[in-house]
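Here the complex is missing a single protein chain, while all its other protein chains stay put.
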Amino acid sequence: MSKSINFPFPGLFRGMGLTLKTMVKRAPVTMYPEVQEVPVPRARGVISLDVDNCTVCMLCARECPDWCIYIEGHKEEKGETKPGARMRTKNLLDRFDIDYGLCMYCGICVEVCPFDALFWTPEYEYSEPRVADLLHNKEKLTEWLATVPENPALES
Amino acid sequence: MTSREMMHRSESAVSIELQTPDMTLNIGPQHPSTHGVLRLVAKVDGERIREVEPVIGYMHRGYEKLAEVRTYAQITALVNRIDWVSGFASEVPFILGVEKLMGVEAPERAQWIRLILSELARISSHLVFISSYPLELGATTPLMHSLREREYILELIEEVTGGRFHPNFNRVGGVKSAYGGGSTTKKQSMDLPAGFFKRTSEAMDRMDKICDDIDTLVTGNELIKMRTVGVGIIPPDKALEFGLSGPNLRASGVAYDLRKSDSYLTYDQVEFDVVSRPGGDCYDRYLVRLHEVRESVKIIRQAIDMIPSGPLQAKVPRVLKAPKGHVYSRAENPKGEFGYYIVSEGGKMPYRLKIRSTSFSNLTILPWILKGQLIPDLVAIMGSLDFVLGDVDR
Partner (left out) sequence: MSIFIEAAIRAVFVFGFLLVTVILLVWVERKFVSDLQNRVGPDRAGPWGILQTLADGMKSFFKESIRPTNVEVALFVAAPIIALMTALLIFMVVPIGAPVEINGTEYALVGADLNVGLLYVLALSSMAVYAIVFAGWASGSKYPLLGSVRASAQMISYEAAMGLSLVPVVLFAGSTSITTIVEQQQGTFLGVFPAWNIVLLPSFVIFLISGFAETNRAPFDLVEAEQEIVGGYHTEYSGFQFALFFLAEYIAVFNISALTAVLFLGGWSGPVFGPAWIAWVWPIGWFLLKTWAIVLFFVWVRASLPRMRYDHLMSFGWKKLIPVSLAWIILVAIAIGIRDFGLPWS
């Protein structure tokens, strides 16, 4: 590649030829509202919650780098299994909110959850006109559960 | 008064009247060619720049301080936001540092995956440069072509890690190996998805094609040459003096590449050339990056042939605690040497994290090199240094 500049500017015309050649190509664009793009299965779109698996252990809330998960729960007595035995308790989830206005989609909460309660789903259509509406509560997070994809096959 | 004296006086009067004061021009923080929020306080005489003073910090997010109250796993999620156009590449030196501190080593396969993803990040970062640099010189079309191709690279990164920009895929002792810590579905391995190698080599073919297209559109373009050849020459001694690294240094004729000279990951097992050019002008800085894309393609092609199978994660304790000590670890990022100095007092969190970010060091040459340049050349030179403001301000 020489740095010299030749007079008739062949480079200019080669470049113009390339743009003209591009003209006949179709634009590789997904026309979004009409055509939906399908994200890859591992895409970190939104976090879904399986309420039944949650034990209110607070690991996710604690490990979140910007503390955008709010959990409240209470203990409920399950009743004695055997007479005289210690009263068994169960943790029940009252509140599980993720503030997607704060979330940085690192996925640490999903990773640390020891009980299969949190899953990533590639769903991405949940933008809101108000920032406050980005706070997804327990019910909304559970709705996402239906969209959790199968894990993809692996490269051998 | 003699006529000679009068003439002399009138001449001096004229010269006093015609003195033009320098104009202070604030370029930025909101300016189309400052890549975000860099502010240059320039004293200009017409279009000629007398002196320039960069003002940074408009995007300071305090990562060094944030890191002091975050665990190592959390910091990994933060550091890929420092240089967001090559997110994966800024994770690697940090995780290598923590591994060195804790004395663990990632398994072979994890190292290779890191290498492939680092090179993908390098390609995507260089493609951003290749797209934005001609745009700064006024050519709009290369942007569309190279950003279109970058999308294929980002898709590959997303396919493996789940994130296009912020992979957060490195873990101490390997890479993210399972979807989560649960018992059933989430325990599944998060190895490379099926067909990844095939799609990667297809994407690499596309990269070869786009490099040729960019050659036609930009490299051979006489107007681009007029704008860049001989503009903003950084001699090798000045480049070293100002602590430049990466393509900016190599364009000045110093063939210094950490991948070769201080090899990490498995870079010593792949064959590639360190691209360097002798000129040190904007055109050379552009060409070095374009050739590095080709070299990265070469590296990835070798890597997908050489990658062994095996585990993704070495055995590490559940709660990561680094022993007392300090370590400096560095890697060759797309923009140059990226380093972390980690001081640990033995806890779950580092006592201090010092980030040697590439763009900040590369930016230090601005006042020297912009002195006496024209405003259009300012744009050409600034663009050719390829900095990201998040990387400058941290």
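Note that the chains are named A and B in the order they appear, and that numbering of residues resets to 1 at the start of each chain.
In the analysis below, a residue touches a chain if its C-beta (ideal position, glycine included) is under 8 Å from a C-beta of that chain, and two chains touch if they have at least 3 such contacts.
Since the model is a prediction, treat every value here as computed from it, not as a measurement.
Chemist: Would you indicate which residue among B:Glu47, B:Glu241, B:Asp305 or B:Glu345 is in contact with the undisplayed chain?
Modeler: That would be B:Glu47, which touches the missing chain.
Chemist: Would you indicate which residue among B:Leu135, B:Ala178 or B:Leu240 is in contact with the undisplayed chain?
Modeler: From the options B:Leu135, B:Ala178 or B:Leu240, the contact with the absent chain belongs to B:Leu135.
Chemist: Which of A:Pro28, A:Pro83 or A:Pro129 sits in contact with the chain that's absent?
Modeler: Considering the complete complex, A:Pro28 is the one touching the chain left out.
Chemist: Using the document's definition of touch, tell me which of B:His145, B:Arg259 or B:Arg289 contacts the absent chain.
Modeler: Touching the chain that is not displayed is residue B:His145.
Chemist: Over the whole complex, note the residues of chain B touching the chain we left out.
Modeler: Chain B touches the chain not shown through residues 23, 25, 31-33, 46-47, 134-141, 143-145, 148, 217, 221, 223-224, 226-227, 374-379.
Chemist: Write the list of chain A residues that the hidden chain touches.
Modeler: 12, 15-16, 18-20, 22-23, 25, 27-29, 31
Heads up, the rule we're going with is that only the chains that are shown with their structure count from here on.
Chemist: Quick one: report the Å distance separating chain A from chain B, using the average Cα coordinate of each chain.
Modeler: About 27 Å separates the centre of chain A from that of chain B.
Chemist: How about chain A: which of its residues touch chain B in the complex?
Modeler: It is residues 1, 3, 5-6, 9-12, 14-15, 17-19, 22, 28, 39-44, 53, 63, 65, 104-108, 110-120, 151-156 of chain A that touch chain B.
Chemist: Could you pull out which chain B residues touch chain A in their complex?
Modeler: Within the complex, chain B contacts chain A at residues 70-71, 73-74, 77-78, 81, 141, 145, 148, 155, 158-163, 166, 168, 176, 178-186, 188-197, 213, 216-223, 225-226, 229, 279, 283, 287, 309.
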